[in-house]
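Note that one protein chain of the assembly has been removed; the remaining protein chains are unaltered in position.
Labels A and B are assigned to the chains in the order they are written; within every chain, residues are numbered from 1.
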Amino acid sequence: MTVPLLELRDVTIALRGSNRRMVTGVGLSVSVGEVFGVVGESGSGKTLLTRTVFGLQDDTYLAGGTVSFAGRTLPLDGYMKAARKLLGGEVGFVPQDPYSSLNPTMRVGEQITEALYLAKRMPMNGTATRQAAIDVLGEVGIPEPELAFRQFPDQFSGGMRQRIVFAIALAQDPKLLIADEPTTALDAITQRRVIELMLDRCRTRGMAVILISHNLELLRQSVDRLAVLYGGQLHNIAETAAIGHHTIHPYTEALFDCIPSKGKTLEDIRAIRGEPAGAGFGLKGCAFASRCRYAEPICVESDLPLNSAAQNGFTACLLGRGAPQ
Amino acid sequence: MSTLWTYARSNIERTALIVAALVILMALFGGLLAPFDPLKIDFRSKILPPSPEHWLGTDGSGRDVLSRLLVGAQMTLASTAVVLVVVATFGCAVGIFSALVGGAVDNMLMRLADVWLGFPPLILALGFAAALGASLEAAIWALIFSWWPNYARLTRMVTVDILSRKFIASADALGVGTGAKIFRYILPNAFDVLIVQVTLDISAIMLAISGLSFIGVGAQIPLPEWGAMIADGRSYVANGWWIVLAPGLMIFLTAFSFNIIGDMLRRELDPTSRRR
Partner (left out) sequence: MTYAIQRIAFSILSLFILLLTTFLLSHVMAGDPAIVAAGPNAGAAKIEALRQQMGLNDPIFIQFFIYCGSILRGDLGTSWFTQQPIAQDLLRELPPSLELVLLAMLINLAVSMPLGLITARYAHSKFDDMVRLVVMAGAGLPVFWIAILLQQIVAGNWGLLPIAGRLSFANRSFSGPTGFYLFDSLLAGNVSVFFDALAHLLLPAIALSLLFTAVGVRITRTSMINEFRKDYVTLARAKGAGEARVMFRHVFPNGATPALTVFGMQFGWMLGATVLVEEIFGRPGIGRYAIKAVTQSDIHAVVAVVLIIGVVFLVANLLVDILVYALSPRKQRAG
């Protein structure tokens, strides 16, 4: 088996100050060129997990576990300095909100040439740099890249801005791109278009992608494997192709039940009962227990199994639901 | 008072509370404690350095500096209190009125407040003093005149916020009258914000009052107002440093303490500043 590109083992994340555990015992691995999905309801800790692992979140820290990138285990200091060094070269980010993730007072072109400078030491004002920036703007489907190069972010629509943010990441040619719900702020059609374009460009370059979303339908159509996060716990890792072919984890099942699809009327959709547990649920018991229709006393009494070896088909369910057969 | 004490998170904040309490006590009872007549001139004992008899020395006219400080506390603090009470009450009324009426009147009033807020209060006070004659009362009027828009703006903001909340809609549905709305919902909710602002403004007003007295348009010179005392002691600063140092330190310590307390209150009471 090849070495995974990114591997998390037993990762636990806590708040600075109060030391409250927000994310507990998450293990997963992403291999080279793979498109990996992370799904979970709002507040389940998706953003917290990825941002903390790469040292982008300053009010949380990695309280336990190991992180390795391309076979190298990163030292666990409080601020993930080593992981931050990977940014802008090995790892790229596309943040959640396209409206606020571009610097409003910097021209689009400069934001890209800066990325080129930081990743490849290309001179910021060089003609080659400029051309590379314009090329990448064209590549993400900006209509008039040369004009866009000179414009400011507020002159673009949300969809276009998201493409620009993506262009910034793409310009740096990272091995791994982390896209945190890159399209929640956009309408459904634009959403799909931007994601498809993004995944297409990444696949042709052989970049691995971690695509974070609450939109399970979208993920199912675009990712190879899926990790399901709930209440700061990792509940399930499954190959998308396999989902639906055998019994699945109760929470994943509930999520799928929420997707409207052909042949299903709105009445058929079973919304998940109760309020979702936010990140910070803690260690003891299954975070989903209060809403799970299969729940038994053991679900609140035992600890979830830690999944240090994040193998495929992993299920955290204490009743063994969702285990591959 | 005891709640205030529980808010304090550090020794600095506790010290500030103690200093502020002492200064307030001084303003209330300082006159009784003064060992000498603060106005009695005695040229035989002028510019005496601090000694067991005159703890803080005497000034250029032989008056006891400590006694003057103790009596002056009342002038400086009472003037500050008067300004703040009037300004907060009036500004609050205008703010609530503006928010309740809304529309063009609201717009006009707030524009007016914007214009007003800008002008340097010190200079406006100077104009007042020139028109009304220089006195502590004129200085107080001037500060009231220039400070109220702060509170009108603040109260309006809070009121608009409260009016947009759910419980007001249900109060409306129940037919709660405007007066009841003001006293039951708006004022109690606005109180925290106002008290924070008042505490933070104490130092600014105090500095303004003493500054006006210093330049001769507030309390007039033989009076033991702290700013006036500094003006009076200026000519002796080279050979009687205590005359200037003592009142200045009092102003500074009081203002500093109230700044710390205001900061603490904001942390504890203002939800928008609680981000940790």
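We take it that a residue touches a chain if its C-beta (ideal position, glycine included) is under 8 Å from a C-beta of that chain, and two chains touch if they have at least 3 such contacts.
Here the structure is a predicted model, which means the values were calculated and not measured.
Among the residues A:Ser29, A:Thr60, A:Thr129 or A:Gln172, only A:Gln172 touches the chain that is left out of the figure. Interface note for the absent chain: among A:Gly88, A:Pro145 or A:Pro250, the touching residue is A:Gly88. Within the full complex, the residue among B:Leu223, B:Ile251 or B:Leu265 touching the omitted chain is B:Ile251.
If you put the hidden chain back, the residue from A:Gln96, A:Thr190 or A:Thr240 that touches it is A:Gln96.
Looking at chain B, the residues touching the absent chain are 12, 111-112, 114-116, 118-124, 126-132, 134, 203-204, 207, 210-211, 214-217, 227, 230-231, 234, 237-238, 241, 244-245, 247-248, 251-260, 263, 276. Although one chain is not drawn, its touching partners on chain A can still be listed: residues 51, 54, 56, 84-85, 87-89, 92-93, 95-97, 100-106, 114-115, 118-119, 151-155, 165, 168-169, 172.
Here, only the chains that are shown with their structure count from here on.
Here the spacing of chain A and chain B, counted between their Cα centres, is 53 Å.
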